[in-house]
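Selected chains from the complex are presented in situ; the others are not included.
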Amino acid sequence: MTARIGVVTFPGSLDDRDTQRAIRLAGAEPVALWHKDKDLKQVDAVVLPGGFSYGDYLRAGAISRFSPVMETVIEQAKSGMPVLGICNGFQILTEAHLLPGGMLGNDHLHFICRDQKLRVENADTAWTADYEAGQEIHIPLKNMDGRYVADTYTLDRLEAEGRVVFRYLDVNPNGSLRDIAGITNEAGNVVGLMPHPEHATEPLIGTGRTDGLPFFTSILKKLVNA
Amino acid sequence: MARVVVDVMLKPEILDPQGQAVQRALPRLGFEGIADVRQGKRFELEVDGPVDDAALARIRELAESFLANTVIEDFTVKVEEEKVEAGK
Amino acid sequence: MSKTPLDTVEHAAATPDVELPWAELGLKKDEYERVVEILGRRPTGAELAMYSVMWSEHCSYKSSKVHLRQFGEKAPQSDALLVGIGENAGVVDVGQGYAVTFKVESHNHPSYVEPYQGAATGVGGIVRDIIAMGARPVAVVDPLRFGAADHPDTKRVLPGVVAGIGGYGNCLGLPNIGGEVVFDACYQGNPLVNAGAIGVMRHEDIHLAKASGAGNKVILYGARTGGDGIGGASILASETFDDAKPSKRPAVQVGDPFQEKLLIECTLEAFAEKLVVGIQDLGAAGLSCATSELASNGSGGMRVTLDDVPLRDSTLSPEEILMSESQERMCAVVEPDKVDRFLAICEKWDVIATVIGEVTDGDRLEIFWHGGKIVDVDPRTVAHDGPVYERPYARPDWQDALQADDANKLPRPGTSEELREQVLKLVSSPNQASKSWITSQYDHFVQGNTVLAQPEDSGMIRVDEESGLGVAIATDGNGRYAKLDPYTGAQLALAEAYRNVATTGAKPLAVSDCLNFGSPEDPAVMWQFAEAVRGLADACQQLGTPVTGGNVSLYNQTGEAAIHPTPVVAVLGVIDDVARRTPVAFQEEGQLLYLLGDTREEFGGSAWSQVIHDHLGGLPPQVDLERERLLGEILISASRDGMIDSAHDLSDGGLIQAVVESALLGGKGARLVVPDGLDAFTFLLSESAGRAIVAVPRSEEVRFNDMCGARGLPATRIGVVDGDAVEVQGEFALSLDELRTAHEGTIPALLA
């Protein structure tokens, strides 16, 4: 038996197909989910992929957050289903208040595409178990609205509870407070990050590294062993 | 038909790089004497029917739940009346 | 509102003396008379609107057509060509049942007026051409030209253009895998924003722009039609038909990449279900173009009810609706029993779709408005029978003096120290400096198939995950070379793009081009154009790479001053397995560096002459197309057989520029030795064509040398990958740190 992992396509999602491929490469079964359907087709976990859903008009993720599929995702996430938000998916998760804080335009005002160095700060979440805490990895980053902000109280709390999952190293590419690249919720089942692990799963493609694959093997192991 | 305007600005404590970029460009354009610039969004809503208290309350709710993300932004709602000085 | 009666066909026939503002619409007197002759009566306002936009330079190629014919006449025999010139984009067979379509277009003028939106809508337009062929777009490229890097207006235009290209392409989910950025004062008032796109499909999915089958429905889908991009129609509307109209409609449009993304997905879904008989994107000339081209390419006629076009602005006149260039719209011809399914797919993607007409038995294009027939034309006369000009052309009298002003005679560096300084100045000059500040604003990774992207010699996309089949594309053009000799300059552009594709290990297959020139009414410019086309057509014939389509942009001119003639050439190549691709970056210390090809003293139009002497004169480098072909074959074989680990083509800036780039990208230095028979200056800085450097693992040296020797390609060992500096023995050394600062600091310092 393998795990079924849903990937939601919103209008304007761009990385849904590669996320499905990454799931397949990790050995799990990708299941396409549609934003207008509340039905999650009995998947074991859900990925909200990157892209510009609704063109990122209004605010990144603000319109998608009200999709029918999100009603179920929010409900299921609250009862423990693993959910990963990548880039636009992360933005949707903050807009939906499944993760604290918000995302704003990059401080340098440009879209940025680069091979980003990160440190894995928390290897205990559903999506990061195949990493080691403190491990340094390179994952492609590409966004316009990647600046993570939250009030000081929230930031302190995230730090204190070990909920900062990834931090930018060497370069803070967008002005995110405390170099935060990704966070998790209290239960550790919902993770959001700006860089794109699905783009770092094949040796020939993109930057040629495979540092993103453990995301998908982590969740697979967790679900299969559950 | 009436127009209701919702202005959304970043909270004061949040860095506004767009406003800063404008401000930094001012001296180059020969402008002095502007101490600060902040950039936000303006929404013009054309409302069918009268804009009574109930309608305004609903728009305020819309602003709070949708047009602004109150984690990072503030908003104001006003009914547009006066004709303001117009550029070209 | 003051209402004159609707200008129907009937009304036009009854009122032959009504004067129409044909001159304001850009038609010449004899062109207008031609329209009257074709119709046998005066045109209606709507007909005049259609003829005027479709017969414009932009849509009819009236000045360039007589020259462009050579691309067809001299086209080399190529088994790869599935669809040639004349369709929305050419289609090339890349094997394993896959076909690739690609094309380059210009959006120069709008990008000067409104850099962000002008450039953004340029990307939108070229991508719709690709979808209209039945393909899924898989990548974009953007050859750009700006004014002087330190001119204040460049700081307005360039960041806006780059943000616009990125804003649109990134939002569509298309990796940007290549392009060019060139600065030259000649582009100050006329920046060139060319955009190219590639799409992939299966052979059986190729679609064409034609309406056939009487009774089939014409469906307009995508954005609502608004009052944007209407040049002359508003004149027509305000002066002749309805004086209450706003008289000026903006000529710049705002793009909606999100809408276009939905358009891509719903179009591909409709293709996949085989619902589409014919399809056309709406670009320049909007519905006028789409309806007349669909109808004239098909077997029947077409009847359209303009009242059914969904509008954003209910005050638009029928002329304006016909001419509107509102973005993100497409037109499909669908069999009646498939219309419901087509509309359902559109609805799934929240795309507005409306049946606006149908294909008829006849051969007329008839358009109705408020119950009256306002257009009744033979669509061919609109789409294909536009005027054709044999514009006078003459070699300008300054050409001889320009060529006589020989760059080889410019003062050269006298000492090693001076040579070192000039090299440093060169690699940090805006044209030679790293463009990563620009290209990092483009998504290279999206779709997860990018094998190579800038700053590699060509962009490369994996087409098939199982077999590793891939395609490569490079675009090149050198306006300085073309100014010195347009015939040779155009050939050099092709040679360079061809070489770039081969350097990455892909076999060049076909060509698209974007020909950017000044005013065709200037005989000197027309001569440049004629020479460039002749040069390109001859070279394509010799290299066996047919031109599959392209675009002409004329009137790139500020007052009397035309831009340098700037033919931009895109070459598409194929590689059987992307695992064999060759990157630019040095991979391993100890590998041997070989220079392939011959180095002559060639400094005309060179980067050195520009950067050090601000000079343009003499002759461009010689072209030897047989040598280019041989070099390409060697590079492809060497990559396929694993004989080289990195390669870089030599072009502007010469050998030293290439070595510096490979070193910085790989983070590994090089020790170079000046070969016998060459002086250091010529070795490092000459721009002779037909050359590349390769890094050969020691274990492969004998095999590689044997191959070059057997095939007659000069291969000279010039050094080794080593250390953390680029050192030219007996001359100078530049540390990678110093080079990196110089090479990477320039553009951010100018623009950030």
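All chains are identified by letter, namely A, B and C, in their written order; residue positions are counted from 1 within each chain.
Assume contacts are C-beta pairs under 8 Å (C-beta built on N, C-alpha and C of every residue); 3 or more make two chains touch, one makes a residue touch a chain.
Note that the structure is a prediction, hence the values are computed from the model and not measured.
Colleague: From the single copies of each chain shown, work out the full complex composition and give it as a label formula.
Modeller: Summing over the structure file, the composition is A x1, B x2, C x1.
One rule holds in what follows: only the chains that are shown with their structure count from here on.
Colleague: When the C-alpha atoms of chain A and chain B are each averaged to a single point, how far apart are the two points in Å?
Modeller: Between these chains, centre-to-centre, one finds 31 Å.
Colleague: Hey, how far is the Cα centre of chain A from the one of chain C, in Å?
Modeller: 36
Colleague: So which stretches of chain A touch two or more other chains?
Modeller: 108, in rising order.
Colleague: Give the residues of chain C that touch two or more other chains, as numbers and ranges in rising order.
Modeller: Not one residue in chain C touches at least two other chains.
Colleague: Where on chain A is chain B touching in the complex?
Modeller: Listed in rising order, the residues are 58-59, 62, 66, 94-95, 100-102, 104-109, 149-151, 175.
Colleague: Can you name the residues of chain A that touch chain C in the complex?
Modeller: Touching chain C: residues 11-12, 14-15, 17-18, 21-22, 51-52, 54-57, 108, 110-114, 140, 142, 144, 196, 198-199, 201-202, 204-207 of chain A.
Colleague: Which residues of chain B touch chain A in their complex?
Modeller: The contact residues of chain B facing chain A are 10, 13-15, 17-18, 21, 66-67, 69, 71-72.
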